[in-house]
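Worksheet for the structure shown next.
Yeah, one chain of the complex is gone here, protein chain that is, but the others are all in their spots.
Note that the chains take the letters A, B and C in the order they are written out, and that residue 1 is the start of every chain.
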């Protein structure tokens, strides 16, 4: 029993954080938005070169063969930076799904290409037009389509960096796989990494609010010296503190693929989305009218948090998974980590 | 359309408040508790002499022939004083039920006697042993029993002033009435006046916390000057402010006996119980360890609020009545007071 | 206590309903904060309202109103929201400035400013905040100097609602050297006056909505000062009372949204998350509680009462219920909640997402909820400052 990250894991996370800080600053993202670019090719190339897209790919697919814990830390960093590129959905969910079907699939050979993913639980597919291919679910089977083979209709998300599409297609021909378990795994990873992004978003929202509250003065004092502001941000920080270990434990047990691991993932998804909601709204309130303007970053965080909370299963879906675990398997202090109570 | 109380209503409420302040102070109630008395006969006599037990009785039963609005204000004052005697259940619910069956019933002639009431929705009957009679519900019919005719088993409530009994009895013989509508009315009045008591409780809890916060000092300042304390109590006061008009409107429309009036009563019950919970817990927190001790009154208020919130229908029961009204009848700005939208 | 409408009130409701049904535009107007076109479409609607005699129902007849009392005003608002009529682009003028103007203005000022306000000919923006003075309004620095029969204005205002497209602004200015609550004046100025620069500010929803104003030696007639020199703070606090207290947010607005929400929930039938029933019931109860509280307060005001610090309880209650109501709607929409109204598959029956984003500003503007809680604690409960 050891809840610490390895040095390798910490180093990888630090690499991701630094890369995003250097290439995906607020100014850089705003400039990209002004140019109406779908993605920043230079940043995406750097991400691929650094190996972040290969964390979850098995070694026989040319990947690093690492696990969900490693990727969760990267997803957290991506949330912190509110990264526009589809790193999480492509490298964290779609590529591992394809690799599970065929680790030698040629689409996996070029790590700079992205894959889009369309599970039954999400009504829209993100970044479908710029993807090399779409992996689509139909009755548990996996179909592969190129963007040109399907009808894509852009659906505007409130998050200006989220590029959603309605995908119209026919599940004709032989699917890549008929194994529905693959989509349960994809949903688990989707929910898990959405949760990880949410804690990153939450922490960023708190950090920028703290910076603002230290300098903005009202009634002759920095607003951060008022208890109302302190307690608002302290509560948000508490929510983050108690979400992170849940995400890390959920990542560590993700491969179990059972009632217990799925309840943990659902737990992580619910509370991380709540932490992001709490923190972004607290940050908005602390920023006052300033926070309500487009010029301050808080709205980007708030919008991303809102979008992620309903993607890969909303609170109701995940709450049902938690209640199912509680109904169908024993609970109590001896079942914290041990499925058999030992 | 006039939402103001009449001078008579205000005067009656003021009479009740003054009477309770003079005869049911904290010291008086604590002394009564120390003597393990079921009720203070002197206080109860004064209450009866003042006419408070006759508000809802029709004039042909020797009563004042007033309405639920009048009694709601008295119930609010009883909550504020956390009155131990069964004024609300006897004079507010049981007596009107009996009067609706037979306004000349001899039990109504002596207003100093109390009646106990056992609706199906409440598992226990309050003050059953000291009552002149019990009105009991069985399949919508009304049975009258004297305490000596049933088996009473005391059930200890956390509220030391609440005297609950399990009542074992047989619904044999001819009931007083088979009209089930009488019990729906009783439930409405029970919920409405429980709500009114709750706002009284809430206001008392706020008032004593304010007094304490003005004088108690920590870190060289009265604790009431800290935002954390201010905002806690301000939120409680907001809850009270927005519960009272709902109770008053529910009382005013109680006689409608329809989907609309019942939803209003349920609304009042839900939010008044929440206001009492919020205010008593805020008061406890403001009092610190002092509030957790028996010597400070806040725990009496907290306990009464807890008991009332689950009596005459808990939040789930009343929420369902609200949702039923929303499902079965139109809603919207034109239906605030007007059932037909005009 | 009599919670039934009189026959006259019922007739008035039916009259308003008939007129609105006949005149409210069939399709929603483009947003007044998004484009000049949207703004002017709303101005045209104000004109139509005025022609029908419905633009300022609670004003005296001499200024274009019907002299209605608060209860009738609430009935009118109920009918207005019932048909989802357009947002009131001149709300800053009609609801905030006009009551102040009627209380503190001279007969000449009322005659000059109220009629074009009622007709929508002149649309008003507020100009309270400054970069260093948000919640702490006594900290404003913009100045006014009297020069003969003219006033010279200088300063930097921000978060001025509607100012991007409006015609007039009203704001607080201080005599140079004065401090805190003293030496302030409430002054009106045309937004196209020489020396006024209007820089639109984008809100988080992408719309413009407010603006930053730079005033450099802007000259207006001394006639444009409301009340006496130095009376500005007192007058402004009266306005803040109206704003927070009663006129800013009609209960009908939330009753209409809550009814839509309940219909949406019940339409989902067994597919609905039962836990959301809790929130739907809550949203409706909140809207009703707000309505009942405003009716109770209006009855009290009709018999001569004044709005005191309970205005602050209103502000907190409507701003929080609005957020809750829209959050619940988004939860019902699930993964489609994030779609903007521009998306093909966005929810059509109600602009829940726009409403949610708008609601998030509620705890901030018109005096942040933190400030309102201080006011409640200090002025209603008597806790020490």
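We adopt the following convention: a contact is a pair of C-beta atoms (placed from the backbone, for glycine too) under 8 Å apart; a residue touches a chain by one contact, two chains touch by 3 or more.
From a predicted model like this one, the values you see are computed outputs, not experimental measurements.
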> Can you list the shown chains that the hidden chain touches?
Replying inline: A, B, C
> With respect to the chain omitted from the figure, which of B:49, B:149, B:170 or B:217 is a touching residue?
Replying inline: B:217
> Of the listed residues B:167, B:284 or B:331, which contacts the missing chain in the full complex?
Replying inline: B:284
>> Using the document's contact rule, name the residues of chain C that touch the chain not shown here.
In response: 274-275, 277-278
>> Contact with the hidden chain only, please: which chain B residues?
In response: 121-124, 153-160, 162, 164, 166, 217-219, 226, 228-229, 281, 284-285, 288-289, 291-295, 298-299, 302-303, 306-307, 310-311, 314-316, 319
>> Using the document's contact rule, name the residues of chain A that touch the chain not shown here.
In response: 1-6, 9, 69, 206, 210, 213-214, 221-222, 224-225, 227, 229-231, 233-235, 237-238, 241-246, 248-249, 252-253, 264, 267, 270-271, 319, 322-323, 326-327, 330-338, 342
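Rule of thumb we're sticking to: only the chains that are shown with their structure count from here on.
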> In whole angstrom, how far does the Cα centroid of chain B sit from the Cα centroid of chain C?
Replying inline: 39
>> Can you list every residue of chain B that touches 2 or more other chains, as numbers and ranges?
In response: 227, 231
>> If a residue has to touch 2 or more other chains to count, which residues of chain C qualify?
In response: 370, 373
